[in-house]
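One chain of protein is taken out of this complex; the other chains stay put.
After this line comes chain A, so read on.
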Amino acid sequence: MPTFEPVLSRNWNIADSHTLKVYESRGGYQAARKALTTMAPDAVVNLVKDSELRGRGGAGFPCGLKWTFLPKDRKETLMCINADESEPATFNNRFLMEKDPHQLIEGILIACFATKATTAYLYVRFEYIHAYKILEEAIAEARAAGHLGKNIYGSGYNLDLWVHRGAGAYICGEETGLIESLEGKRGWPRIKPPFPAIEGAFRKPTVVNNVETLCCVPHIIERGATWFKSIGTPKSYGPKLYTVSGHVEKQVCVELPLGVTCRELIDVHAGGVWKGRKAKAAVPGGISMGLLSADELDTPLDFESLRKPGCLGLGTAAVTVIDDHTPIIDYLLNTSRFFAHESCGQCTPCREGTGWMEKTIHRIKAGGGRIEDLDVMLHLANNLGIMPGTTICGLADGAAWPIKNAVTKFRGELEDYIRSHQSPAAQVTPLQISIAQGRPVELSPNGGLPILNGPPPARALHAPDGRGV
């Protein structure tokens, strides 16, 4: 097998890699110059289509194909770059923006030229304060050097690129949530169709692409579709940035061909499981994708293979390792807490379902669990958003998958936990206590229904209300 040459991260270890000077000295903007001055927009689209580049944001939709969905007779196209990377354990886009922002700007320029967009909005989550500052500087540099603005490289093509900052909402990473947020509204996802390619931001045809996807584009222009398809596994082509965090010795972001295994990432690139322990499980691609048990760690991390062990997909390829000292209920509590907090509240199954999920798991954790809770949770997970049409976006699916995987793969452990932690006090709900003592019903501190709540968690800090983003 030929040795793999990293391209997306090739400048990261060079001093001042975020500056235009360094980027140009490394051959930067040559691909954009080639595309704008020697290729027709359709030729660029076809090249990206031939490379079979799939979106790196989570869903893995073919990028070139997405560009062809734009109406042929459109007057104006908008480009939205999704840099609202908020999936827990995912930070590859942050590296791309902080260490090599010009690679992203070049990708945006080529993609906008291909789709005939003359305005692009880079939607960055507000937590990336450092990346935001670097991007603003890089865009100013690129504009001054003529890589953005009017009549770029004398081709007659114009492009404006603006940074638009988010304000702490996971749902704005969903493409239509992002569009609503860009329009100045709350980030409530829209019902599709119409798809953004037909009617997106400001009711104009809009392309929404992820940062890493666009960073691949200059390299495809430079090296061709055949080169791109020579990397990876059949159906999952190209380089990918993998992030590894959690119980590993080194928490890293590495570039590797699509299709490496979780085990290789942990053992070779992240220095193994920390403290000499063993892995109990790993989350393969951001928490919404589900869970791999220890004996499934050899599954290739690509767009196709993760369905087999029952995961939702590759997601963001953000691997989180859970060691064998961690109760799986802690993982469940964390994921359910996240989704209950981040559900936008628009669809009832998701808003109510994620809340119920969290409260049930809180109760189990506190010692008030019943074995049948596991089946109730599975039932809930299967109806949260799996049936087509129950929810507008995929957040409910994402909330359901960790539950389904954990309850299926770690049922024995969860049952043992419930049995060994059952405390008589926790078995009685506040409602029953209230009735028995003949006093008014007291709601739990987090305002939930008393019947579903066991004793409150150890501290109100863990309750789903309170400030936070």
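Here is the rule we use: a residue touches a chain if its C-beta (ideal position, glycine included) is under 8 Å from a C-beta of that chain, and two chains touch if they have at least 3 such contacts; residues count from 1.
Throughout what follows, contacts and distances are computed from a predicted model.
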item	value
Per UniProt record, name of the chain withheld from view ["(Fe-S)-binding protein", "NADH-quinone oxidoreductase subunit 2", "Adenylyl-sulfate kinase" or "Methionine biosynthesis protein MetW"]	"NADH-quinone oxidoreductase subunit 2"
Omitted-chain contact residue, chosen from A:67, A:331 or A:410	A:331
Candidates A:18, A:56, A:94 or A:190 - the one touching the absent chain	A:94
Among A:342, A:358 or A:373, the residue in touch with the chain that has been omitted	A:342
From A:63, A:297 or A:322, residue that would touch the chain that is not displayed	A:322
Absent-chain contact - pick from A:9, A:210 or A:243	A:243
On chain A, residues whose C-beta touches the chain left out of the figure	85-91, 94, 119, 125-130, 133, 160, 162, 164-170, 181-187, 202, 204, 243, 245-247, 251-253, 283, 287, 318, 320, 322-323, 326, 330-331, 334-335, 337-338, 341-342, 344, 459-462, 466-469
